[in-house]
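Report on the following structure.
Chains shown are a subset, placed as in the full complex.
Order of writing sets the labels: A and B. Residues in every chain begin at 1.
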Amino acid sequence: MIIVTRAGITSDELDHIRERVEALGLRTHISRGELRTIIGCIGDEERLRGVPLLAIPGVEEVLPVLKPYKLAAREFSVAPTRVRVGAATFGGDAFVVIAGPCSVEGEEMTLQTACAVRDRGATVLRAGAYKPRTSPYSYRGMGEAGLEVLSRVRAQCGLPIVTEVLDPRQVEQVAEHADMLQIGTRNMQNFPLLTEVGRVHRPVLLKRGMSSTITDLLLAAEYIMSQGNMQVVLCERGIRTFETATRNTFDVAAIPVLKKETHLPVIADPSHAAGRREFVPALAYAAAAAGADGIMIEVHPRPEEALSDGEQSLTPDEFGDMMATLDGFVRAAGRRLEAAEEVEAV
Amino acid sequence: MIIVTRAGITSDELDHIRERVEALGLRTHISRGELRTIIGCIGDEERLRGVPLLAIPGVEEVLPVLKPYKLAAREFSVAPTRVRVGAATFGGDAFVVIAGPCSVEGEEMTLQTACAVRDRGATVLRAGAYKPRTSPYSYRGMGEAGLEVLSRVRAQCGLPIVTEVLDPRQVEQVAEHADMLQIGTRNMQNFPLLTEVGRVHRPVLLKRGMSSTITDLLLAAEYIMSQGNMQVVLCERGIRTFETATRNTFDVAAIPVLKKETHLPVIADPSHAAGRREFVPALAYAAAAAGADGIMIEVHPRPEEALSDGEQSLTPDEFGDMMATLDGFVRAAGRRLEAAEEVEAV
């Protein structure tokens, strides 16, 4: 931690800052400049975390040196973490494609979509039983009945399931039916929920908050990991900016930044970033090219009848076309699409 | 709802759009332009809400005409809603000042701060027992013990209490001890939590999410109100932008916009907006001038020792100075600061 003082600081103020830092067990090194004095704090920076140094008279700025996350940091694990969900592995050589409808709208449509995306190369099925909706008057999902549909669909089509959990009270129930728990963008800083999913033995798909920095995302992963669950996959899904041509602004650079900062797998959600299905394939290709470990795509048999997110859902055929082109980008990135056969063999 | 088609739409596509809209019980009015065709949908717009019109082939843009919130809308209530918390009334003639420490750190400091802010003009006490923190390693509050401290402090100093609730499982417990439940910025779209606070008989202080639009904020209020709890006070607390000189960008214009759009009271939180105590008073004055119904201010007896948010906490004396100047702005706005005496008389 480096403390920068304001111009014209008094000796008493300087002594007081030094005493406060040293009382916390660190040593200080003072460089007096013409305009500002700099106090280097040497020792365990963690002890200063949360101490309101800016509130000490004479302090102008506080510059942290260490990253605030540990378990999620690249330094914590030399090897990339691999997260297995059914036959799919995030963070390995294969590029994982998660696909499926936004919501479980019924058993038939879910099974039909699941088989359609499996046959076109998806290896994990997505579908929401509990839906977070901005308006209280929008469709909020089938709830527990939807989870049961998902269990039956898995049995029939063979794909493992990722589904969203919204409420700490539902974590156990969702974990019974799902292979992977999704934390949505609006819950990335729902700390009781992060704590609960940190306590179950299920991989977690953690989506970036729409106004979260990359550091915030890694701290949210740290919440889960600090409870003992290290099976976290991060997901870039677009951030909120002034641009309205797309639903969110897809921060494709977050992919290489995260690959540098953490050992956790990183995937992307082009559907929510784009918000309109015509732009989804281009963002999927960009994600693969930028080094993502996978993508998650919304697919619906009849998008214009979807109960949620129809605007951004591909039809199965559009999804198939996208997969055919995606293959070239995945290969150029030195990866491979997992063959549907491997999954069916499970 | 107005539907704009893409250039070169076919008659079949146009017929299909019209049929879809009419099947939902609305009439259509078609204006063919040179480049685009416009379809006005006449009737109950609510029936179209959530229908993915953009997913219909040929649709280029969908322009909603009605606001998506109803109970929170200005039209719903001719008179401004007044929300009573102890002797304080939000939305009436008085300008309400909530003050207190970020966290309950212990009984003595909480009581001392409570009395100090009451003596300087605050009429509601704020203090957190459960704290949402970006890092899992930061101080997360005293929890239930903190709530009990708050109950005792209220008994001694006479101020009603507003405190944050983070978890739907805690709503009942917090509601037993608190006079007003606070929903923090990170939980503005925690829908299970909004639903739970909508079911208790306690006023709610709903803070704007840091990347929420004003419409999102009103929809979050609508969640609470649609459960039957109409006692909602909205709070502008700064949004996330590219500017880093302050912790958040205080969107002071949200105050007059909200006063136009809704009948609910609107207050501001200059402490979280500024993030540094030197800028807090200016933002408090700006909030009063822009027409807010009150403010919420963090005060700590020794900010540099605070366990959270010390950087943005005023000392009791700084708070007193601010109140003295605030009085002029409140009067210029045609309001009055509630006298401490009125409260003590309760």
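FYI, a residue touches a chain if its C-beta (ideal position, glycine included) is under 8 Å from a C-beta of that chain, and two chains touch if they have at least 3 such contacts.
Quantities reported herein were computed from a predicted structural model and do not represent experimental measurements.
For this complex of identical protein chains, the structure file gives a whole-complex count of 4 copies, while the figure shows 2.
Going forward, only the chains that are shown with their structure count from here on.
Residues 20, 46, 49-56, 68-69, 132-140, 166-169, 186-187, 189-192, 209-211, 216, 219, 222-223, 226, 240, 276-277, 303-311, 313 of chain A touch chain B in their complex.
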